[in-house]
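What you see is the complex with one protein chain gone and the rest in place.
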Amino acid sequence: MIGTDLLGIEDLERADIERILDTAEHMREVGRRVVKKVPTLRGRTIVNLFFESSTRTRASFEIAGKRLSADVINFSPSSSSLKKSESILDTARTLDAMDPDAVVVRHSVAGVPKQIADVLAAPVINAGDGAHEHPTQALLDLLTVKLEKGRIDGLTVTIVGDILHSRVARSNIYAFGKMGAEVRIAAPPPMIPAAVETLGVKVFTSLREAIEGVDVVMALRIQSERLAGCYLPSVREYSSTFGIDREKLKYAKEDVIVMHPGPVNRGVELSHDLTDHRPSVILDQVRNGVAIRMAVLYLLSGRRQEDAQRIDLGSGEGR
Amino acid sequence: MIGTDLLGIEDLERADIERILDTAEHMREVGRRVVKKVPTLRGRTIVNLFFESSTRTRASFEIAGKRLSADVINFSPSSSSLKKSESILDTARTLDAMDPDAVVVRHSVAGVPKQIADVLAAPVINAGDGAHEHPTQALLDLLTVKLEKGRIDGLTVTIVGDILHSRVARSNIYAFGKMGAEVRIAAPPPMIPAAVETLGVKVFTSLREAIEGVDVVMALRIQSERLAGCYLPSVREYSSTFGIDREKLKYAKEDVIVMHPGPVNRGVELSHDLTDHRPSVILDQVRNGVAIRMAVLYLLSGRRQEDAQRIDLGSGEGR
Partner (left out) sequence: MIGTDLLGIEDLERADIERILDTAEHMREVGRRVVKKVPTLRGRTIVNLFFESSTRTRASFEIAGKRLSADVINFSPSSSSLKKSESILDTARTLDAMDPDAVVVRHSVAGVPKQIADVLAAPVINAGDGAHEHPTQALLDLLTVKLEKGRIDGLTVTIVGDILHSRVARSNIYAFGKMGAEVRIAAPPPMIPAAVETLGVKVFTSLREAIEGVDVVMALRIQSERLAGCYLPSVREYSSTFGIDREKLKYAKEDVIVMHPGPVNRGVELSHDLTDHRPSVILDQVRNGVAIRMAVLYLLSGRRQEDAQRIDLGSGEGR
């Protein structure tokens, strides 16, 4: 059973993930209507508490909430009294006292959403915390693969790039692993976390070997300032060794798809051509992100700790 | 009768205050529902015009407006053309020409909400102006005390801290005084306004004497930079002399409650323990703040100057 919060994929059972994906497939239909709105969360309040700036994730949660008819309130640290050194937890407690039905948290420090969840009555959804987890990103990646391939179980997925600093990688390693896929990672050695094999992944330092015969290649965004400590000191060298283009994709399965959490450094992680055209599915990922966030908000909203018994979330429709 | 604007508690009659508190008690029920929304202000436009940054107050007004089904539009100077030196009043006039039903104003300079109200057709609600007034804060404090004690008349309330620079203190001195409470203030002498006794308060420089036998202790937020000119030059000294903890509370009534407008400097104005636990009621104050703002928006919205005759605000329900 999905708990009160969504803090990371690590905490979820396969059945939880499947329930979210099934719900999201229904939500996708709402986004294709002319009237893209259902009354499901009318009168619920969703707070977007983003301590770290974001275009796509904040927009995605805001649109998701509004399409469910919820009221969405945005906060970012620059416009808040955190300038007055109010502590993060006291800010969260204050917002909680206004009785929101969900609080979506992004912070540059790993673990902050968990700390906030520990003191809040409202359900907390992690929208990315440091290098820890970004669970809705992994869920939208699962949904995108499932819609493309019809299944996740038995596929092989290669994640390429700065695994060490990537919350997207971490959440996806858990997500695809729990759903029965084989997960490979490919990166320069300094970008591979110690003992990452214990998470069940196969580690490659050769991109060619890593993508040989795979169904999915997922490239991560590179922060150029993090290349300094690597044996690939320049963006150009990174691109020639770990950047994905059609030539390198020949080693993958013929129907391989290419994913990227965005924004792409064009010509670095992906060639220009691949950024814009199939087999990359980047904009499908974005579109599916709204459906995933609708599903997560739907499944968690109203689950304030004191309400958990009162509100029946089982059947879903008609709440 | 409540006028067209809410600029300060100083302008209100006791009957006005009672009407707002009664309305807010009804509004509190809306916040406890699963569907926290009433159609009362559907199709009304509320503008939050915050020249000074704020987490809790802006959030509180935004949530209050949305729970009444109003459309809420946020403006803050950083994202506005005030960078182009557009004057404050011309900005307000421009927003007014878009026919809002209420404009909520916060500004660091005392008197700006009044100046704006003088040129606007829309009702103006002061959300804090310099060291002048913060009327909705005082109203939520009254509501919190009323709900805790069953009455306000005849109680004794001690306000502790930097009275001189505090709009919260000023509004609360008027508010509790008009409602029949005895108001005491306790502060280092440099933080006591000249001739404050003319407002009907008793002045103490000893915290112990100030809280002897009182029903309510209200601590104010301290700006550490303002301690410099006091005989209590450090935060530590302030804390030991005027900070509230369980030891010092022993002199108050047994059922005393402790209030703070937030955010608390933990360990300074209040001990850590008191910040988080009864008898402090800080998060109740926040929750009641939403109800007070719903009440104020409900009572004032639609009172554009040209509409004042046309719209019957008397009975309230069903507008």
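Letters A and B name the chains as they come in the text, with residue numbers starting at 1 for each one.
Convention: contacts are C-beta pairs under 8 Å (C-beta built on N, C-alpha and C of every residue); 3 or more make two chains touch, one makes a residue touch a chain.
Small disclaimer: the values here were computed from a predicted structure and weren't measured.
For the chain left out of this panel, the touching residue among A:76, A:115, A:205 or A:241 is A:76. Touching the missing chain, out of A:33, A:151 or A:226, is residue A:33.
Contact with the chain that does not appear here is found for just one residue of B:99, B:118 or B:209, B:99. Mapped onto subunit A, contacts with the missing chain fall at residues 31-37, 53-56, 58-60, 62-63, 66-67, 76, 78, 262-266, 283-284, 286-287, 289-290. The set of subunit B residues touching the chain not shown comprises 42-45, 47, 71, 73, 75, 78-87, 90-91, 93-99, 302, 307, 311.
Heads up, the rule we're going with is that only the chains that are shown with their structure count from here on.
Centre-to-centre separation of subunit A and subunit B, using mean CA positions: 40 Å.
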